[in-house]
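For this view, one protein chain was removed and the others were kept in their places.
Think of it as A and B in the order they're written, each chain with its own count starting at 1.
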Amino acid sequence: MGVEEYVARTLITVGLDRAVNWAINKARKNSLWPIGLELACCALEMKASCMPPYDLARFGAELFQPSPRQADLMIVAGTVTNKMAPVVRRIYDHMAEPKWVIAMGACAASGGLFQSYAVLQGVDCVIPVDVYVPGCPPTPEALIHGILQLQKKIEEEHFSDRI
Amino acid sequence: MPVSQGNNHPAVHKLARTFGRSVIEAACSSGQTILTIGRNDIGLVCRFLRDDHDLRYDHLSDLCGVDYQDKKPTRFEVVYQLYSSMLGDRLCIRVGVAGGDRVPTVTDVWPAADWLERECWEMFGIYFDRHPDVRRLLTLDEYGGFPLRKDFPLRGTVEIVEVAEGGVTWRPRS
Partner (left out) sequence: MAAPVVNEVKSAGTMVLHMGPVHPGLHGILSLDVTVAGEVVLAVRPSVGYLHRGIEKIAENKTYTQIIMLMERLDFTAPMISAFGYCLAVEKLLDLEVPERSQDIRVIMAELSRIQSHLVWLANYSTDLGSTTPAMFAFQQRERILDIWGMVAGSRMHPFYLRIGGVSRDISNEAAEHISEFVETFPRRIDECEAFLTHNQIWIGRTKGVGAVSAEEAIRHGLTGPVLRATGVAHDLRKVHPYSGYERYEFEVPVRRQGDAYDRYLVRINEMRQSVGLVKQGLAALRPGPLCADVPQVIPPPLERVGSDAAALIHHFKIFSEGFSVPEGQAFIAIESPRGEVGIFLVSDGSPRPYRLRVKTPSFMNLQALELLTRGKTVSDLIAILGSLDISMSEVDR
């Protein structure tokens, strides 16, 4: 049991959990460290969003983690094929809670342009998605908007939902 | 100097002299000579084209399959795109393949043919004799067929239902 669960149980009864919730959500939303699944074209726009002039780091996404164990946010950037689906699932399972998923681009959201025998019609067939960012590819501004929307979503959650 | 195309292509006479009836047809399409060669001799023909002093087709640019269904005498064709840096000429060779026929590999002539022949097998089911490693390259066995054949549906025959710890669950596509 993590410290969050302990705190949740104690503080709910004391009634301070709103303040603690606010603090924890603030911490979570302002330090979302992504693991970018660089699958296809959207990966280039995702990389561009870390570089000048967009700079994703100023929104807290400081470091793209190579390891899922150390990441909070999975950005599925590109087409998920049937061959890749179990790999995406495994990487998602390896991420520790709390974790969120952004489906970036038309392909990750719904298969996009590729309605064929080889393509999974949306990454939400294998993992739960929090934010869908449409576009083919979405511009870096669109991805940043998606991350800001996710931050708003995190603000409205209760920290014990993701423990 | 541009090379003559069609029946006057320099490779036509040399191949006809050496391989006789294996050279089935010489045609020209969009400015490129297309030779139809007998399936069994394709390995020897390619080696000849590569090694001949006047031809020197040293590059294998492409190797792919086409499914003609019943539009041609044989269902499939394997198409080779060769290039000679000495002549500056591109030559197209095609080989008719009926379902179940095997085609000699050209990996001993150009190692570049390795993955190209593997992909041709997995997309059309055309088997290459003495190829070192006939295995699926891009597709999965679960797709249950050869995707680029004309009778294979675009959306495929199966879809993923669930991916879990134990593996992937598939179901037939409705």
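Here is the rule we use: a residue touches a chain if its C-beta (ideal position, glycine included) is under 8 Å from a C-beta of that chain, and two chains touch if they have at least 3 such contacts.
Just so we're clear, the structure is a prediction, and the values are computed from it rather than from any experiment.
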Suppose we count only contacts with the excluded chain; which residues of chain A make the list?
37-41, 43-45, 47-48, 51-53, 66, 78-79, 81, 83-84, 87, 91, 113-119, 136-137, 139
Determine and list the chain B residues touching the chain excluded from the picture.
29-32, 34, 58-62, 64, 66-67, 71, 79, 81, 83, 85, 88, 90, 92, 110-112, 114-116, 136-140, 147-148, 152, 154
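Going forward, only the chains that are shown with their structure count from here on.
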Considering the complex alone, what residue numbers of chain B touch chain A?
139-140, 142-143, 147, 152-157, 160, 162-165, 167-168
Taking the complex as given, what residues does chain A use to touch chain B?
82-83, 85-86, 88-89, 93, 115-118, 120, 125-126
